[in-house]
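One protein chain omitted, others in place.
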Amino acid sequence: MMEFPRVHGRSAQALRPIVMKPDVARYAHGSVLSCFGETQVICAAILEKKIPRWMQQQGVEGGWVTAEYSLLPYSTPQERKTRDINKGKLDGRSVEIQRLIGRALRAVVDLKKLPGYTLWVDCDVLQADGGTRTAAITGAYLAASMAIKKALAKGSLAKDPFTDSVAAVSVGILAGEVLLDLDYQEDSSAEVDFNIVMTGSGRFIEVQGGGEGSTFDEPQLAQLLALGQKGIRELVQIQRKILHEGR
Amino acid sequence: MMEFPRVHGRSAQALRPIVMKPDVARYAHGSVLSCFGETQVICAAILEKKIPRWMQQQGVEGGWVTAEYSLLPYSTPQERKTRDINKGKLDGRSVEIQRLIGRALRAVVDLKKLPGYTLWVDCDVLQADGGTRTAAITGAYLAASMAIKKALAKGSLAKDPFTDSVAAVSVGILAGEVLLDLDYQEDSSAEVDFNIVMTGSGRFIEVQGGGEGSTFDEPQLAQLLALGQKGIRELVQIQRKILHEGR
Amino acid sequence: MMEFPRVHGRSAQALRPIVMKPDVARYAHGSVLSCFGETQVICAAILEKKIPRWMQQQGVEGGWVTAEYSLLPYSTPQERKTRDINKGKLDGRSVEIQRLIGRALRAVVDLKKLPGYTLWVDCDVLQADGGTRTAAITGAYLAASMAIKKALAKGSLAKDPFTDSVAAVSVGILAGEVLLDLDYQEDSSAEVDFNIVMTGSGRFIEVQGGGEGSTFDEPQLAQLLALGQKGIRELVQIQRKILHEGR
Amino acid sequence: MMEFPRVHGRSAQALRPIVMKPDVARYAHGSVLSCFGETQVICAAILEKKIPRWMQQQGVEGGWVTAEYSLLPYSTPQERKTRDINKGKLDGRSVEIQRLIGRALRAVVDLKKLPGYTLWVDCDVLQADGGTRTAAITGAYLAASMAIKKALAKGSLAKDPFTDSVAAVSVGILAGEVLLDLDYQEDSSAEVDFNIVMTGSGRFIEVQGGGEGSTFDEPQLAQLLALGQKGIRELVQIQRKILHEGR
Amino acid sequence: MMEFPRVHGRSAQALRPIVMKPDVARYAHGSVLSCFGETQVICAAILEKKIPRWMQQQGVEGGWVTAEYSLLPYSTPQERKTRDINKGKLDGRSVEIQRLIGRALRAVVDLKKLPGYTLWVDCDVLQADGGTRTAAITGAYLAASMAIKKALAKGSLAKDPFTDSVAAVSVGILAGEVLLDLDYQEDSSAEVDFNIVMTGSGRFIEVQGGGEGSTFDEPQLAQLLALGQKGIRELVQIQRKILHEGR
Partner (left out) sequence: MMEFPRVHGRSAQALRPIVMKPDVARYAHGSVLSCFGETQVICAAILEKKIPRWMQQQGVEGGWVTAEYSLLPYSTPQERKTRDINKGKLDGRSVEIQRLIGRALRAVVDLKKLPGYTLWVDCDVLQADGGTRTAAITGAYLAASMAIKKALAKGSLAKDPFTDSVAAVSVGILAGEVLLDLDYQEDSSAEVDFNIVMTGSGRFIEVQGGGEGSTFDEPQLAQLLALGQKGIRELVQIQRKILHEGR
């Protein structure tokens, strides 16, 4: 039994209100403001005719997909976040997250079909209320997908490199209860916290989680995975609707 | 006689459509999306209970106002802009601009009335189509003003530190013609380019300009200043309307 | 049916030869050379009478546990790895791994029982043949445990802060087969790759994995977790033996 | 009526004693110690057979002119200035100034006549008593001019790329009075402070100014510009004398 | 007469126990753990098919030999040493030492016989009890020599580039007495401290020394050099034995 009410009275198994606002950055090739409740992330994709130096040096064929993630200084309710450039180094947490976003996208892209191109996806957090990485991945797919559509329409790409879609959601255990899509308050108190990344066709791409100072057992993990899969299915529907509505 | 039509058929003396969209970053104490035509800048103000180290060391009374300016990687139509942190240093142009924004705001603030506080104003460019620094200053004043209002309402500040308002606009000479509020295309071709920063009461705060590879004489400067003053008066009206409408 | 022989003829379910050589760095408070087959990681723990600045500022009681991870330049068989300081920034992969090691240790430490102390665990990879992060975590626990024993013996700590032990192992799917403790060759070709971190008492601390360019389903995940648990049980036995044998 | 005496009894409209000492750095292609009263700046020009990477990449023809500005650690009377390299980043004020010096020089250079060359002008401040940027620009032109003469004599350049000369001076308002060429003491107390950059033929290159915490109106601006023009005329005479005297 | 006993009762003219343990880092082309008493340095050599950019640009023929030196964080008995990457710059002392190691090796290498190759020698200090730079040089020669032997055997090098061997030892004056191979305790109290680098054939490569806060005269210098030469002769015997014994 749940000991606390969730914000907006949502149930333990419910996503926050999900809003995907396309075209928020018109000079990108695709962009979306990805909102999971109060969490808002600008996701913007650019297809650049250039491959990373290591691919050139190693003579790898095809192209590359990479992501960058950053918290805007005014994105956190607690206190202003100093810009990385003023601390002289990239925040460790941001490094971890942007690597995850990149892997998530590459899992559903056939890099051979991006010959000579790098697909950049930038995720800048405008408001951080928990789940920024899952909002980023879910929005990043949309932004990237829009950029690819434009490139296919212009003929700069011959074939669609996407083999599937990708979405992500968090799940956690708080006061013994399994919750979907935790907000900042919940996340801070959760005993266990997982991020689940899956394809539109229902296969796992990445599962990662654990707890600062807590542990869990196999039945709990099974519950978390089941709830995560439910959340992903709903997000996939929302993504499809956005893409079908055209832009 | 003008040799070229301006975008949207505006006259040489006209501003682009100006839109100020408040509250785009809800965890800041004040925020606005400042749009001068296609140029869009997120301006967000945070009042922090802390003063810079140099003020502490020198025992200066009162508080401080400072600004940071950054181009988001997808803000430029030409090509993706590498983040400063990946180049390891702050872009020279950004340094110049954020120092200007800070000085512009401090010219209309009585720092004594911010005892122990730093007012941070972050300006992140979402779309860059010329005039990002003037859109930033004009929006920064609104964001800062909203943050101050909240602090006065909450009682964390006793008196309004603002002594006046501030707005900014660009003027330039292109093909011999004096133009207001240049977009990127115009700015790239202009012989002379000025930024005018003024108070709401019509006094100059800062005037700076010149030309890469061009020079100008006193009558031209007089024309530029006159047109800039006209533009500022219109921006001041727009700012007042936003602030009076409440938020 | 397995299509390829594993090095040393081990079975799909077998760990590589595990060797834990204590006291390799005598100026640390505890140290071990953690070897999983050809992978060798120097794990060294130092207990420092000092807490991080953020703990001081936030007035958090107790102490802290943190880890640093680095590949020595000559640890990789392919080519010499440039030192981070010469590239000017910490390698993204290293950031991710050292954060994981830190979380793994903190999951089994009661930070209240480290009043005013930081427990540093450094993991420097001498030879990298796959699974460096799991060898690092498994050895880090031993090094930290030895450092804590010394501090208890000297009386600088009053109570043992460890609530359990921790070990880690990798599991993966290669050519459709589920394998334990992948070496570099196997890891490079694996479709799916997981790292499992568990306590000595058999609870999960962290589960993370996925595949560059591949996906997986729930039955596969279940198999991976089962095999990981088996590997962890064996590592826990080895750790106990080392600690009981005294140093 | 002036409320205070100026150092050395000079009038409000007078420059400080101006001394230009050539050849202070004999391994540069042109150099001058530019002294405006106690302010002393080493200006040294080097013509390098190489163009910046961005010119190569964009296929721009011609050459480039760029400047660097730095305060030597012992140049400021108040306290020793830490070197930029020890703070890890270029001082914001220095960035602003060196960009100004570069623009000032490029305004009087035909870059097409520097094919394949970069003209570097370094300005290192030996003593800072106000007006370092104007002393730098005025001296930089002389150093650059000497370097170009040598290159023309040697035949490495075919045509003189200079289309005019350039000089700069500061003007300001202090206690209501308009002053020329402010020293540090005056500059610190001035309500308004302008830097005027002009060609030898009397055209403006750049005008920039304002006040920390003060504002000004159009008649004041007109007075400032008039006094600045007077100062520039005198500096231009001094520059001509130096260059005609040969080296 | 000696006023203090040395550790292990060694005489003023005796080296500490010297142990050279080969093959400690099996992915390097040659490696040794160089132990001078408690001081332990991992020396690892890698021959890379690539020359530094400056050699390419200047069109210098042959190859290059370079060294890097670093203290592992747990190498010092006093307190944990922060990694360079976390301080953002290479430690000044390390810079000085790695330049010395590089020069020492290059003095006995004919760079023409390394066509297109860089020989990297990394020296990572595992335990620092004084004399780390001399242990590093003495071990670096062994590691480099092993790497060269392999390359000759494989045929990637045609001729042995080594013209002689190299070893190094410290000498100092403590309480008026001339001592060989100082440990940390002795080094900290020594009035004068020298490092002597010599070839196997008994010629000097580099002599450097002096004292923080002390001075010395010519007879003292002569004594120091004589004792240093004795120490080097013993180290040369040890090196020869290692190399003759195999690999």
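By written order: A, B, C, D and E. Residues from 1 in each chain.
Just so it is clear, contacts are C-beta pairs under 8 Å (C-beta built on N, C-alpha and C of every residue); 3 or more make two chains touch, one makes a residue touch a chain.
Just so it is clear, the model here is predicted, and its values are computed rather than measured.
Put simply, the missing chain touches D, E once the whole complex is considered. Looking at D:I18, D:V65, D:A128 or D:I173, the residue that reaches the missing chain in the full complex is D:A128. Interface note: of D:I18, D:V65 or D:L90, the residue touching the hidden chain in the full complex is D:L90.
Between the chain not shown and the residues E:V32, E:A107, E:A136 or E:L157, the one that touches is E:A107.
Contact with the chain not shown here comes from a single listed residue; of D:E68, D:D187 or D:E218, that residue is D:E68. Remark: the residues of subunit E touching the chain excluded from display are 89-90, 92-93, 95-96, 99, 103, 106-107, 164, 197-199, 202-218, 221, 225. Remark: the residues of subunit D touching the chain excluded from display are 24-28, 31, 38, 42, 44, 46, 48, 68, 70, 72-77, 79-80, 83-85, 89-90, 120, 122, 124, 126-128.
The definition used in the following text is that only the chains that are shown with their structure count from here on.
In terms of the stated touch criterion, subunit C and subunit E have no partners in common. Taking the mean Cα position of each chain as its centre, D sits at the greatest distance from subunit C. Centroid to centroid, with C-alpha atoms defining each point, subunit B and subunit E lie 59 Å apart. Averaging Cα coordinates per chain places subunit A and subunit E 50 Å apart. Multi-chain contact residues of subunit E, defined as those touching 2 or more other chains: 88-89. With chains as nodes and touching pairs as edges, the resulting graph is an open line. Inter-chain contacts occur between A-B, A-C, B-D, C-E.
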